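For this depiction, one protein chain was excluded, whereas all remaining protein chains were kept in their positions.
After this line comes chain A, so read on.
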Amino acid sequence: MAVPCHLLKVCGNIVFAAQGSDIHSFSSELEHISTWRYPVKQGAESTTPAAEVQESPAPEEPPAKRRKVGGGQEPTSNGGAAAPTDGQVKSRKAAQYDNPANERPFVQGLYATADGRHVVAITGSDKTIWVFEHDGAGKLKELSQRAMPKRPCSLAFTADNRTILSANKFGDVHALPLLPSPTTTTTSATTSSSPNPTTGLPLSRSATPSTPTATAFKPQANELTVHTKRNLKALENQKRSLSRKAFEDQQQQQQQQAPPPFEHALLLGHVSMLTAICVGTATVAVPAVAAQASEPGTSIGNGTGNGAEAASAPARTTVRREYIITADRDEHIRVSRGMPQAHVIEGFCLGHEEFVSQLCMAPGGREELLISGGGDDDLFIWDWVNGRLLGRSGVLEHVKRVAGEDVDKVAVTRVFGCGWQGTTAVFVVVERVPALFHYELLDDSRLQHRETIPLRGNPLDVDIIESPSGGQRLLVAMDPSASVSIEEGSSSLVVLDKQETGWKQTNVENLPACEDANISADELQKILYSTESLRKLTDFD
């Protein structure tokens, strides 16, 4: 099965595009530069720690979700999302079919640090975070691969670019140093870890203390310590399952006690599947006293200016604060403090009535605004520091014009903000809709639909590049097999140029040969179009 490019990341004047398990790089003229290929494992002798730990969380995931599709994003079962259920037996069996040694998991996330010096990718079924050094000219050097105990679904970087925040499908957010210390064993981590620049604390020390290990508790109670019928029954069940699967349980416990062999700290968690994470910064005026007490925030000067004004008013100063914003399948957007106080929830942005799948910090110096999208008919615009909904902007109404009046719901898969020809633009991708929706963020914080750009296939990702001549061009990764007008030589990477008459679409023809993935069309669909499955069934109980 030929797989399309499905993720894009423009980094300076270099374009990175993920296609299946490969990451290609292109120049700004879209000339191919190089390709990183996911290393194929040699037989049972695994080169990655992934193979050993990858199934540790399996028993907690619902069996439906574990039916894996060649390393792609798991189909999300409705209702069971991020849900530990009782399906351990089945899921363990299903796990055998996961990620066979010769199977290369899909790239599921593609990111670059703000300084463009590092590219970070998530691969699917092996739950691995890859960090690459980028030479600025399109060459990637693999620096590290870290197999997470649970599948990461979205990453962000702290403002200093030194820490990766990884949100997983089980609802937790972990911090990992972008560059792990050279000797990454658990024992050396504490001693050799460089102090976290923002906190001054070694990163391995959790801001929110991590869950004490299972050993500390010996969770088994006995009849003498359990007095209610309800608890007795729970204990009974536990014993029964112990005898039946004593071996598996034991194995499971061992795995739980063995944390991944690299520095990582649990920062926060939802009891829900996380779908997106981003970092926000805000400049906040505080009384000078508070600013002094404040260590993590960086004091950036006296907000009240100087002279008589400052003397009469109580001394105020501004601090720049960093926040972690997380979105989940249960309609929540949570705003927590940044490290090292990520355990403090500052607020929520509540109002979505369906899953949230995308968070986008407004670009162009408008970082006090957050745009979110998901299964609702509209995009939401937030004053996220104060948890206030500022406005909504319709998506469904514009989708109907492309896809027909009978469409009654949308799943937003990409909300991409950027400076665009002197304006602040937001480009939106809706799952299985062959068009790109262009909105403009106005000065009064309204998000206005500007244009719907029809495409020859379903867009999967979008980014912008500066053309050699200086103008801006849109770059779209798309699924040409779903083409509305079947054209010769349609490509999965397309450049769009705005012209007087409309949009000129140019295929990027010279895509490097990509080994056809060992994956059925059906499975591929599930990987590429996984967002709608986040929606809750209304008749489910």
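Assume a residue touches a chain if its C-beta (ideal position, glycine included) is under 8 Å from a C-beta of that chain, and two chains touch if they have at least 3 such contacts; residues count from 1.
By our rule, contacts and distances are computed from a predicted model.
As stated in its UniProt record, the chain not included in the shown complex is "tRNA (guanine-N(7)-)-methyltransferase", which appears among "tRNA (guanine-N(7)-)-methyltransferase", "Proteasome subunit beta", "BHLH domain-containing protein" or "DENN domain containing 10". Annotation: of A:R366, A:R392 or A:K498, A:R392 touches the absent chain (contact as defined above).
From the options A:H24, A:R104, A:K127 or A:H332, the residue with contact to the unseen chain in the full assembly is A:H332. Among the residues A:I122, A:L268 or A:A327, only A:L268 touches the chain that is left out of the figure.
Although one chain is not drawn, its touching partners on chain A can still be listed: residues 59-60, 78-85, 88, 170-172, 208-212, 214, 216-221, 225-231, 233-235, 238, 241, 249, 252-253, 256, 266, 268-272, 290, 293-297, 319, 321, 330-332, 334, 336-337, 341, 343-345, 347-348, 350-353, 378, 389, 391-394, 536-541.
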